[in-house]
Structures are given as C-alpha cells and as structure tokens.
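Yeah, one chain of the complex is gone here, protein chain that is, but the others are all in their spots.
Chain lettering (A, B and C) follows the sequence in which the chains are written, and residue indices restart at 1 in each chain.
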Amino acid sequence: MPVLTLAAVRDVRQLSASVWKMTLYSPELARPAKPGQFVHIKCGEGNFLRRPISVCNAQGDTLTLVFERKGAGTRYLSERRAGEKLDILGPLGNGFELRKGRYLLVGGGIGVPPLLYAAKSAESADAVLGFRTKDAVILEDEFRAACGEVTVATDDGSYGTYGTIAAPLREMLASGGYAGVLACGPRAMLRAVAEICAEHSVPCQVSMEERMGCGVGACLVCACKTREGGARAMRRVCKDGPVFWAEEVCW
Amino acid sequence: MPVLTLAAVRDVRQLSASVWKMTLYSPELARPAKPGQFVHIKCGEGNFLRRPISVCNAQGDTLTLVFERKGAGTRYLSERRAGEKLDILGPLGNGFELRKGRYLLVGGGIGVPPLLYAAKSAESADAVLGFRTKDAVILEDEFRAACGEVTVATDDGSYGTYGTIAAPLREMLASGGYAGVLACGPRAMLRAVAEICAEHSVPCQVSMEERMGCGVGACLVCACKTREGGARAMRRVCKDGPVFWAEEVCW
Amino acid sequence: MADLNVTFAGVPFKTPVVVASGTFGFGREYGEIFDLSRLGGICVKGLTLRPRLGNPPPRIAETPMGILNSVGLQNPGVDRFIEEELPYLKTLGTNIIANISGETVEEYAEMAEKLSDAGVDLIEVNISCPNVKAGGAAFGTSCDAAASVTRAVKRAARVPVMVKLTPNVTDIAEIARAVEDAGADAVSLINTLLGMRIDINTRRPVLKNNTGGLSGPAVFPVAVRMVWQVRRAVKIPICGMGGISTGEDAVEMMLAGADIVAVGTALFRDPFAAIRVTEGIVRYLDEHQIENVTEITGKVLLN
Partner (left out) sequence: MADLNVTFAGVPFKTPVVVASGTFGFGREYGEIFDLSRLGGICVKGLTLRPRLGNPPPRIAETPMGILNSVGLQNPGVDRFIEEELPYLKTLGTNIIANISGETVEEYAEMAEKLSDAGVDLIEVNISCPNVKAGGAAFGTSCDAAASVTRAVKRAARVPVMVKLTPNVTDIAEIARAVEDAGADAVSLINTLLGMRIDINTRRPVLKNNTGGLSGPAVFPVAVRMVWQVRRAVKIPICGMGGISTGEDAVEMMLAGADIVAVGTALFRDPFAAIRVTEGIVRYLDEHQIENVTEITGKVLLN
C-alpha cells in the first residue's frame, strides 16, 4: 500500500564524483520498505515527473537512498539540505523474493546500492560489485559489513579484480551453494548475469529500469517485455517489477 | 542600462495581512535606481515570467521592495529567506520626473510603496495615502518621516479620513503651491487623480500597471494607449513608462 | 456545500471530475491509494477488439510541464476487459466509461455492442490516438471518417456515446460538428498533441516509437481554447481535458464550456490530483456562492 508523504531530509553527502547518498526520516516509508522496492520522488517545481530511486537501506524510521547525478531531477536531489522535506510516493514495486539460504548479489555501478538492503535482509549473502574505475567504487565497506565474501571488480583494473563481474560471478557460482542470484545494474550486465545463472541453473532475479510515469501501475509506460509460459507479455516495471525472474525477461 | 544580477535577500517581513517587505543587498540595482522605476524578478522554476515590482526605496547598496501576495509569483517572493539570492533584471522603466519644488504624492493600496522613494528624493513632499481599511495601512511612519503633511484615508473610515483620496487631494491642491502630483494606485483612482489635477491645472504623473513579458521594451505586450498631440499611440509601460503624464493616457 | 451533480449525456455524475483514459488503468492501482467512489467516473485504458502489447519502451519522455507518451493502446482486448476488469469496476460506485479504438469502423461498432451488453455507463470513442498505425487519429482528422465511426457506434451502442477529438487538426470545431450531426451524445477533448523529443547524446528519439502524444499542464491553454471553440460549435455536452491539475484549472475549463472534466497526467505528479481538483471546485463554488456546478459551464464572458 503506497503512501504519499513528506519525508524529512536528514543528511545528503557525496560518495563519489557523481553519486550522492541521502538519508531521510520517514517511518511511513522506511517501515514497510522491502529490499528491491523503490520510491518515487517529486523533484521541485521545474521537473514535471517524479524520479524513481531504489531503497538502498531502511532501518527503523530511516530510509537511505543512493543516486547518481544524471540530469535535472537528480541534481535537484543532490542540492537538498538537512531539514528540507521531500514529497515522496512509496514504497513501490515488488522487491526481491528472499527465501532461506545464501544469496549472491551482483551489482553494477549505480545498480549496487539497492542490493545493500537485500544483503542485510538475506539469511546470508556474498556480493560481486562491478564499477567502471576505482573512483566510482561506492558502499564497499557497507557490503563488507553485511556480506560474507565481497569481490569488487573494475572495468579498468584500477581497483579490485580487473574486468567485469562476469568472471568472479562464474567462479563463485561454480563453488555452488547459492539459493539464488539478485542482480541490479545496466541492462547488458543483467543479461550477462541471466545467461551465466542459467548455465549454472541458479535462480536469478534482476531489477529492471524503465522510464516511469505514475509509478503505481496505472499508466503502462514502464513496459518490460516478458514471456510467461510461451506467451509474450508487457509487464510494468513499477508494479510487476522492478524485480523480474531473469528467465522471464525478453532481453 | 538595466543589469541582470543575483541580489542577496537581507530580510523579508510581513507588513499586513497580504503585504510583505523585502530588503535586498544589491549595489548594481540600488545605486542607479530612480523613484518610479521597477525591477523584474524571476520567481523560481514554476513561474515562467518574471514579476515586475517597483522600487520602494534605494539607499546605498540596499533596495527595498514592498509587494502584495496575489498569486504564485508573489507567494514565492514572500517565502524567501535571508541569505537566498534572487535573479533580478533592473532597474527598468523611466521613473518619475522630479524637478525643484513641492510634490504631492497620491497613493492607493499597493500603489503606495513606490511613492516612498519619490518622497525621499523630492525637494519636499506631502502625501495622500488611501487604503481599503485600517488593517491595510502600510508605511505610514515612513511617509510621515519623509514628508511634510501626510493624510491617510480609508474607504471604510476605520482609520484616518473617511473615504477615498479624492476629497483630501482636492483640499490640498486647493491650498496650492505644488510643482506636481505623482500618483500610483488602481487605474480608477489614477483616472480620478488625473481629472482632479486637470481641474487644478497641476501637472500630474501617473505610474501605470500592465502585464509584462520582456520588461525591457522589446515585446510590446505591456501596451498603454496614449494620445500625443492628437495622435493615438500604444506606448510601452515597461520602457516608455511606467510613469506617464496623466493627460497623455487614454483612460 | 455546492451541489456537484451533473447529468451528462443523460448519465448522472455525482461529481464533474473523471479520470482520463490511459492514465488510470482499470482503476485497481489508484484504488489502493484513495477511495474511487469519490470520482465522478473512470475512463478506462483504451480498449481494442483484440489484445495489444502496445509499443516498445521507452514509452514516456518528460517535457517542460508535460510528458510525451507512446503506450500504443496496450490492453487485454475488450473480451478480457469485460470478463476480468469490468466486474470489479462496477463495484466501485462510480461511472465507468469504456474508451474504444478500432482499426476499422466495424471494429468500433462491434466493441460498442459488446460493451453496451456488458453494461458500461458511457462509451468514449477514441478517434484520436496518435500512437497507433492503423485507425486512431486517422479517423479523427477528417470530418467524414469521424462521422462514419460515430454513426456506426451509435447504431451499435445502447448506452450514450461520447467521441474523443484530437487537437492535431486545423479546425476542431468542424470535426465536433460532424460528430454531433452523426449522432454523438457528447464529445471529449483534447487527446494528446503529437510531439517528439530527441536525446542529443545518442541522437535518437527518447521514445522508441519516435513520436508520442503531449499531455500535462503544458497543453492546458490549447485545451481551454479548443473546448471554448467546440462549445460555440455544438450543443452536445463536452468532457474537457488537457493539462488540468487544480480545481482552478477545472473551473477555467468549465467556464470555457466543459460540462465535466477529466484529470489525466496530473495524477503522475500527484496521485490525489483528481480529489484535489474536486475539492478545489467546491471551494471555488462556495466562495462564489454558486449552488450548482452546472451553473458555470460555458459562462466565460468574452472581452
């Protein structure tokens, strides 16, 4: 049951050249929030649409969001100050399906933050986190605290393992024993993760992105093409997702 | 020569139920400003057009504006806080033509503030200030400090003289000796002032209002119909005005 | 409190505020957020005879105070709508308006018949969708085509018929007259204005469909003008829409000539927009001591 609420900004700080972390006080949002869900934020008077941002963490009455400054909306968010209020609709979407067991979390770039809350909520978890370069690495300490094994990879090898998440993912899956994989990141990465998981027969959930209107499932703009038992369907990222079973997505 | 500048808000305070006073630090605006000129203020991202507000006072590097909260733009202005900056274009318009001698200032409602700077700039001045009711009276002390004689009139007689400014204006003009009348207020009042001044053969300048676009004289939306030596013309309130000789205005 | 009841094309509406087709799905989602019985009516997502997957994403682009959409009539088809969605909708205590699009005149008629049998309150004939190849706006830009769709639907329908007009025409009043003459019980306007946005870094249109329909506050002054023009051209009632987001906007649209209004894109910014619009209308009527909302329709005083 999403609510529309004014959440109080507690803190906004920069994590890297283009990524910010925002802490909000909002029992209405923080308490019901599940890992993989998102909130839909009004970004001032100049930006017509709300912006979807995933829950990075929810603890007690506090909600944490981590976002990249891309355009006017996220710029607006990055310029908020403690004490201001934000008009937020949420929590929205289905979130990850978490059962018992050990999960492997696979994140790429700004797809990393939503996995933190999953890491904290899972019975146990390992993580493979991919970034472009050393300066883009975020939340490593937080993941190390919440996970068992954490592998950081950078595309240019400037930090951690050299290359994409594919090699470490293969290795860790080969070692076996995962109840499932939860992935969030660029579409090309998700597709690769889906394929690797299929090879290893590990159930894989992916968190998809699409441009949104209503955020609640009514306007059908956030379509994700899926197949379910042979039939093609257009599902709503905001309501049926953002988390989908990897094998259902038409990549 | 208008400038576009970021002016620092020093203070915003409420003068009456619907009127606010804003003090700005801005040498670029305050130094060149003349009585009767106005500034054109950007009112946030949600309001497309700038809002024209008259100079109420300019002293050293400080500019004072007094405005009524009417709609979204003036609401935005009333919500500014000390330390914020406003994007302002100005000073604009011609301003009052002040010669030697004693002037009679006639203001009605929110037309009163622009006359304060004229009062301070004139060699000497008296004032007749009209308001709807007692609670709407503003700037009385400031006018008493800057003028010789000050008559306050209220439409409902709840304060000062009962009725409009017409009667006190007639009386004071009858006593004679004014170099001119400067008037600002609702159109109907200005028209009455113009007629009374004509009866008394006293030169009268009126400050006109019209909805504005550019504010600098380029777009021709702020038309005021005038006659100049028999010929009809459309003059620009923002550039040829806002101050016009009363006898030139087609009422 | 002012009386909000309006009889529109013979159908009683308890408030003049409905939600616009395509912005409210089949009601279930917003039904989790507020009490749908507070609405005058729900125009459901556009229906077609057969199920449609719609256009590929991205289907939305932001514009200054507006959006472009290119959903392309994704819907389960009229039969599944009647089976799976209408029973729920009928429990909501508000008018249900079925919005229909066909590729041929016959398809429109067939759907109108099915939906009449199924018991919707009103049929909205969409001859103005800019996001589909066949049918859609092609019917809405010619008087003859608009009239022939209207006639066919009127013959098939046993509930009142409202025809939804496109703003992408030289003379909307002319189209309105054509559908009135063809028997329409009401008109609704405006559908979206055709628009385009391009991502300057990829050089590709933001919408996968390249172009899409503009809606939201940006189009409001165009919608007010068109409602006013149509009001002067026809006698049948008007459902006015296009950019309404406040009670003041709704009042303005009604003064221009709308009998009822629809709220669409504004919901994306404020899910309670339709309720706030309703409350704003009441506030206006009470402040101006107007007893019945019907008193303001078309009451603009020209300069």
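Some observations on this one:
Here is the rule we use: a residue touches a chain if its C-beta (ideal position, glycine included) is under 8 Å from a C-beta of that chain, and two chains touch if they have at least 3 such contacts.
Predicted, not measured: the structure shown is a model, and the values here were computed from it.
When the full complex is examined, the chain removed from view is found to touch B, C.
In the complete complex, the residue from C:Thr104, C:Ser148 or C:Thr211 that touches the missing chain is C:Thr211. Between the chain not shown and the residues C:Ala147, C:Leu193, C:Val234 or C:Ile275, the one that touches is C:Leu193.
Listed residues B:Val66, B:Leu182, B:Cys222 or B:Val249: the one in touch with the omitted chain is B:Cys222. Not every partner is drawn; the one left out touches subunit B at residues 1-2, 4, 42, 47-50, 89, 210-225, 232-234, 239.
The omitted chain makes contact with subunit C at the following residues, 61, 63-66, 68, 141, 168-170, 193-198, 200, 202-205, 207-211, 214, 216-222, 224-225, 228, 243, 248, 251-252, 255-256, 284, 299-303.
FYI, only the chains that are shown with their structure count from here on.
Considering the contact criterion stated above, no chain is in touch with subunit A and with subunit C alike. On a Cα centroid basis, the chain most remote from subunit C in this structure is B.
Nearest to the common centre of all protein CA atoms is the CA centroid of chain C. Centroids of subunit A and subunit C (each the mean of its C-alpha atoms) stand 36 Å apart. If you average the Cα atoms of subunit A and of subunit B, the two centres end up 56 Å apart. Shared interface positions of subunit B, defined as residues touching 2 or more other chains, are absent. Shown for subunit C are the residues in touch with two or more other chains, of which there are none.
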